[in-house]
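Below: the structure, in structure tokens.
Here the complex is missing a single protein chain, while all its other protein chains stay put.
Let's look at chain A:
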Amino acid sequence: MQRHLISAADLTRDDAVLILDTAEEMARVADRPIKKLPTLRGRTIVNLFFEDSTRTRISFEAAEKRLSADVINFTAKGSSVSKGESLKDTAQTLEAMGVDAVVIRHGASGAPYRLANSGWIDAAVINAGDGTHQHPTQALLDAFTMRRRLIGRDAGLGQDLSGRRITVVGDVLHSRVARSNVDLLHTLGAEVTLVAPPTLVPVGVENWPCEVSYDLDSTLPKCDAVMMLRVQRERMNAAFFPTEREYSRRYGLDGDRMARLPEHAIVMHPGPMVRGMEITAEVADSDRCTAVEQVSNGVSIRMAVLYLLLGGNEPAVTRPTGSEEK
């Protein structure tokens, strides 16, 4: 493992499998009456959020607290950042307060990379989403969800996703989730197909380790999981597609399309969902849709990442000696 987690592309297959396996251990903690481990006691983690993202921040915060870390939440709104303070000064100020790790969400692609590589601070940096670049913990929790559902909770341990066929549908151009998933799923041996209108596929995609299709219907019958990306309504104002209705008709997942998926296939969504746009309520609420599961898996994944980056050599979960787990 590296000292920072900036991009899903930085993870080797073994790193990724280790994180997924560790997350399974962490998930068991969630089943206990007291959902807490002492692993990061005395360590301080700051959640440095320059972009609003309640769900990701809460997920990290839950993970940090379950590992007994001291947590500082920093949001840009109303802080010195809104008064013109630079990223460098903000980070150095926080580090001066004794922070061991920075979980950063930033609207600018590459901001976490800069934070980790510019010599500004020494703390470990974890990317919680940067611009349209990367969101590595999202890709990890997605892979975790796929492995559990497609292979099994225990059967999946030590396994990657070799040969699984994953379709990612939607606004690939503006999506850090798509980029992270393509990188990680490829590393884990899966075959990825991106499906989007040509306007929402970046120029340069030909070098990505995946297939690109403009036709959703032809990819559905042969995939193990279909991941729907959020499509913001305002995109149509920039002529990425004509209308919301046309988008839904061509690229939205409704009950009819879901019926064409293989029986074992799952429907994923990183949230927040735009019901009626990329996904219908019927699909979103079906038991094939793992959106809610992905959220709880997110906490386990983030615990695993924090533990592996900060926890050092101690075992993550001490074997139960008392009555705690009965």
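Assume a contact is a pair of C-beta atoms (placed from the backbone, for glycine too) under 8 Å apart; a residue touches a chain by one contact, two chains touch by 3 or more; residues count from 1.
As a convention for this text, contacts and distances are computed from a predicted model.
The chain absent from the displayed complex carries the UniProt protein name "Dihydroorotase", chosen from "Dihydroorotase", "ABC transmembrane type-1 domain-containing protein", "Chemotaxis protein CheA" or "Universal stress protein". Of the candidate positions A:Glu24, A:Asp130 or A:Asp160, contact with the unshown chain belongs to A:Asp130. Taking the complete complex into account, A:Asn117 is the one of A:Asn117, A:Thr199 or A:Ser286 that touches the chain left out. Even with one chain removed from view, chain A keeps its contact list with that chain: residues 86-88, 106-111, 113-114, 117-118, 130-134, 176, 179, 202-208.
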